[in-house]
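As you look at this complex, bear in mind that one protein chain is not there, while each of the others sits in place.
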Amino acid sequence: MSDVHPPRLSWRRLRALTVKETRQLLRDKSNLMVGLFLPFVLILVFGYGLSFDITNAPVAIVSQDTSPTAKDVVSGFHLSPYFTVTQLNSMAEAQSLMRAGKVEAIVYLQSDFSRRLAASDATIQVLVNGVDANRARVLEGFAQGAIAQWSNKRAVSGASMAPAPAVRLETRLWFNEANTSTHFLVPGLIVLIMTLNGALLTSLVMAREWERGTLESLFVTPINTGELIASKLIPYFGVGLAGLTMCLLAGKFMFFVPIRGSLLLIVLISMLYLLVSLSLGLLISAATKNQFLASQIALITSFLPALMLSGFIFDLRSVPAIVRAISTVLPPTYYVEALQTLFLAGNVPGLLIKDTAVLLTAAVVLFVLIRINTKKQLV
Amino acid sequence: MNAADDFIVRGDNLTKRFERPKLDPVTALNRVSFGARPGALIALVGPDGAGKTTLLRLTAGLMRADEGTLTVLGLDAAKQPQAIQDRISYMPQRFGLYEDLSVQENLDLYADLHGVGPEQRAERYPRLMEMTALAPFLDRLAGKLSGGMKQKLGLACTLVRSPELLLLDEPTVGVDPLSRRELWDIVSGLVENEGLSVIVSTSYMDEAERCAHVVVLHEGNVLANGTPKELMSRATGHSFLAMSQRETPARKLQADLIDRPDVIDAVPHGGQVRVVLGDREPLSLQDVTFEPTPPILEDSLMMLLRHKTDEQPAANAALELSKKASQDHSEVVIEVHDLVRKFGDFTAVNRTSFEVKRGEVFGLLGPNGAGKTTTFRMLCGLLPATSGTLKVAGADLRRARAEARQNIGYVAQKFSLYGDISVLENLQFFAGAYGLRNSRAAQRIEWALDNFELKERVTSTAGSLPGGFQRRLAMAAALLHEPAIVFLDEPTSGADPLARREFWRRIGSLADHGTTIVVTTHFMEEAEYCDRIMIQDAGTMLAIGTPEEVRRQAGSGGEPAHSMEDAFIGIVEQARERAQRQDHAA
Partner (left out) sequence: MNATLHRIAILIRKELIAILKDPRSRLVLVMPVVLQSLLFGYAATFDLNEVPYALLDTDRSNASTQFVTLLDGSGVFDRVANLSSAKEIGETIGKKRALLVIHLPADFERNIISGRGGVVQVIADGRNSNTGNVAASYVTAAVDRFNAQWNELRGGPTPALRIETRAWYNPNLETRWAMIPSLIGALSMLQVLMLSALSVAREREQGTFDQLLVTPLRPTEIMVGKAVPPILIGLVQSSIIFLIARFWFGIPFQGSLFTLYSGLLLFTTAAVGIGLALSAFSKTMQQAMLYTFVLLMPMMLLSGLTSAISNMPPAMQYLTYANPLRYAIDLVRRVYLEGASFGYLLHDMWPLVVIALVTLPAAVWLFRHRLV
C-alpha cells in the first residue's frame, strides 16, 4: 500500500491492544490450561514418566542344572538391579511367558551346564524380545554383564574359563556421567513447552479475530499492523516465560539437572526461540484465518517436528539425507542443540553462535512473512 | 479539498468484483456513482446482495475498488486508507465488539486506539452513557449483553472520539423497536447538534425516511438517488388502504391482493391492507374498498424494484400444499401453563401461560432479551423448564419419545444448517433424519426445491449462499416432513422487504392448510400477519390477543393505537414504568 503517511508506532495504542489481548488470554480458561497447566503436567511426565533407563525388566531363567555352579549364575541375575527374575524349569513354559509378553528375555542354561563348563564347552543362551530393539540391545548387554561378573568372580577364585581379554574398554559419558536420561529429557521438555505455548496458542489468536469479525472495526482505527502483531506476541511471550521458569525450577530442584552453562544465556536463547515459535503460530493464524485449520497446521508443523525431528529424542545422524535436510531447516533443531549444550556441556561459543544466528534468521523471516500476510484490508 | 467539491464522500463509476472458486466472479458494485454532503444522514437501501456493505467497506478503506475513484474527506480511498481511517468511525454489521471484554474495557480499548486523552474521556464518557444508558452494565462482558445493548455499545465505541464521518452497516438488524428508536435518536441528535456526517445502510424503510438523502441499490447498480421526498413522490397516487367489507382478516385480504399482477405491493396495516397499485385508480373488487393514502418510502422502493425486475413481490411464494386430514381449527395444539425458566437467580421466563390452536399464526413479540428465544427452546424440548407445564402436540418434547418431535419443525434465529455441504445434501439429510425415505424423500425434496426457488443452487454449499437463500433453505428443511407445528425464531431478521413479503405469503398458505405457526419478529408491522400475538418483556407476558385487541389495549381513549409499533412501544414502556414504580415502592 502506498500510504502517504505511514503511521508511526504509538505506545499508547500498543499498550491498549496488549492489555486487551492479555485480558482475553486470562479470561479463557482453556488458554491457561495449555499455557500453564500443560507444562506442569509435561514436567511431571518428563521428569518421572519418560525414562530410557531400564530397571527391573522381567526375565525368565530356565535352568535344569541343579549344581551349585548353575545356581551361582542364576543368583547373579537375582542380584542385578536391572532384572526381576522368574525361575522356571522348562523352556516351553518360558517361551509361552515371552509370547504372552510377561517376560522380556529368557536366559537358558543347559541341564548339563556345569559338566560342559568343566569341559570348556558351555553355552548360555540369552533370548530377548527384539520388538523394542533399543531396549533389547541394552538388556542383552545387561545379561552379558551379569554373566561376565560371575565369571570374573570365578576367575579370581582361580577357575579361569576364558583367556584374559587382550583389550578392555573404559567408557566415559561426558556431560552426563550419571547416565540418566532425565538430564537430556529436561532440556528437550523446555523445547516442547516453548513450541507448544508459542505455536499452538498464537495459531488461534489472529484467526479468531477474522472469524469473529472484530478485525473489521479494529482496522478502521489508526492502528498499524506492527502494533497489532506486537500486541498479539507480548502476552503469549509472558506465558512462555512463565512456562520456562517452571521448567527451569523443576529441572534444578526436582530433577537435579546440572546447569553447566550460563543461566542468562539459557534464558536469552529461550526468549529468542519463543519469539520464533510465537511468530510461526501467528503466521499460520494470519495466513489461514480459520481456527481449525490453523491449529491443525500448527500441530503438524511445530509440535510433532519438535518432538520427532529435532534430535531431542532421536539422533539425526542416521536418517536419510532428505529427512536430515528437513530437520536442518527446523528451528527446534538448533534450540535443542543449544539447550542441551548449555545445560550439560557449558558455554561452547562456536556452537551457540551458530544456533543463535539460525534462530535470529528464522525470527526475522517469520516476521517479514507475518507483515506480508497481515494487511489492513479485507479479502 | 477542492472548493467546488463540497462532498465529504464522492464515488465515481465504482466497480468491485469478487472472485469465486469455479464460478464467474460476482459483481458487487457496477459503475456506482454517489456523493454524500457533510453534516447529513445518508441511507443506503436495497435488497440482499445490492452492494451496500461493499460500498461501506470501500469507503472505510477496507477494500479497494477495481475501477472508479472514491474520495473520502478529500483523500483518495485507494491510496490513503490509513489517513482516512484516522478520521472516520465505522461500525460493521457484527458490531466488532470483543465479547470476552467488559463494556468499559471495550470502550477504553477504542478510546486508546483513537488516542482519546483522559480529559476528553471525562467529557465524552458521561455523554455516551447518557445516550446509551449502558452505565449500569459497565462491568458486564459484551458477550452477555442483549442484541440491542450490544448495538448501542458498538455505536458508543465508534463515538469515543468525534469522527468526521460515521459509517454504520445495518446497525439495527435483529434489534427490537425500542432499541431501534433509541439508536436513531442518538444518531440524528449527533447529526443535528454536532453536524456529524453519517452513512448508514439499512433494510428498514422507515429508517431511510429519516435520512436527508437515500441511495437505492439493486444488484450493484444505483436504482435511484435523492431525498426521501423525491423518491416518495414516485408513488404518489398509487398508495391505498384497502379494507374488506366482510369480516375477512387483513392477512387473508393481503394474500389475495398480493397475488394479483396489477398490485405492486400489499401489506397488512392496522387491521387494513396497505396496497400499492400499478395504476393510480383503485381496483374494483367486490366487498373491498380502497382509500387513497399518502405514500411512504417503502411504497416507492417496491415500485422501483417492480420496474427493474418486473416481478411480483411474492410471486410463486404461495406453497403447494396438500390438505391435512384433520381440519379441526378449534383443537388446542400448544398448551403452556405457568411456565418458568431461571438461569441462576435470573428469571428468563416468568409464569407464562398461553394456548395456540391448530392452523393459527401465533406471534411472539418482545424487546431483545424478553425471553422469546428461551420460550422457544423450551417448547422445542431443547431446554428443560424450571417449573410449569407445557404440551406441544400433546407431549412435553423434552420427555416424550423421539418420534413426538416428528410433529414439529424448527427454524433457529441464526442460520443453522450445515454450511459446508450443499443445498441438496442438507435437504437429503433432514429428510432422512425425519424418517422420509426413497421416493417419498425425493418427492418432498423436489417440492422444497420448487417451492422455495432453490433449484439453480442445489449444488452450492449452504454456507456460501446469500442470506435470502439461506433463510429459504432453513425454512424448506424444517417443512420437509410436513410438521403440524412450525417454530420460527426471527425468520425475517435482516431480510429485505421483498424476502419478507415472500416469507409471509408462505406462512399464510401453511396456516390455511392447517399448519400451526409460532413465530417471533422484530418487525412490528409483521405482527399484523399473525392471528394472535403475545407481547413479552423481561420474561413476563404483557399482552395477548388478536392484533386488533392488542392495539386497542395500547390505545388511549377508546382509540386503538395507530400502528402495531406504537402499540408495542406503548405496552412495553407502560409495563417498565409500572415495574419501576413497584421497585421504588418496595
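The first chain written gets the first letter, and so on, giving A and B; residue counts start at 1 in each chain.
Everything below uses one rule, namely that a contact is a pair of C-beta atoms (placed from the backbone, for glycine too) under 8 Å apart; a residue touches a chain by one contact, two chains touch by 3 or more.
Remember, predicted model here, so these are calculated numbers, not experimental data.
Given the contact definition stated above, which residue among A:R27, A:K71 or A:R135 touches the chain not shown here?
A:R135
Touching the hidden chain in the complete assembly: which of A:A230, A:A345 or A:L378 does that?
Within the whole complex, the residue contacting the unshown chain is A:A345.
Would you mind spotting which of B:L23, B:A122 or B:A402 touches the chain that isn't drawn?
B:A402
Write down which of B:F34, B:F240, B:Y410 or B:W504 is the residue touching the left-out chain.
Of the candidates B:F34, B:F240, B:Y410 or B:W504, B:Y410 is in touch with the missing chain.
Can you list, in ascending order, the chain A residues touching the missing chain?
28, 30-31, 33-34, 37-38, 41-42, 45-46, 48-58, 98-101, 104, 117, 120-138, 140-141, 143-144, 147, 151, 160-177, 179-181, 183-184, 192, 196, 200, 204, 208, 291-293, 295-296, 299-300, 303-304, 307-309, 311-320, 323, 326-327, 337, 340-341, 344-346, 348, 350-351
On chain B, where is the contact patch with the chain that was removed from view?
Spelled out for chain B, the touching residues are 377, 380-383, 397, 402-403, 405-406, 408, 410, 412, 414-422, 425, 428-430, 432-435, 437, 461.
Note that in this section only the chains that are shown with their structure count from here on.
In their shared complex, at which residues does chain A touch chain B?
Touch list, chain A to chain B: 1-7, 10, 12-13, 15-17, 19-20, 23-24, 27-28, 212-214, 216-224, 376-379.
Applying the document's contact rule, which stretches of chain B touch chain A when the two form their complex?
Checking each residue of chain B against chain A gives 18, 57, 60-64, 79-83, 85-86, 88-101, 105, 108-110, 112-115, 154, 157-158, 167.
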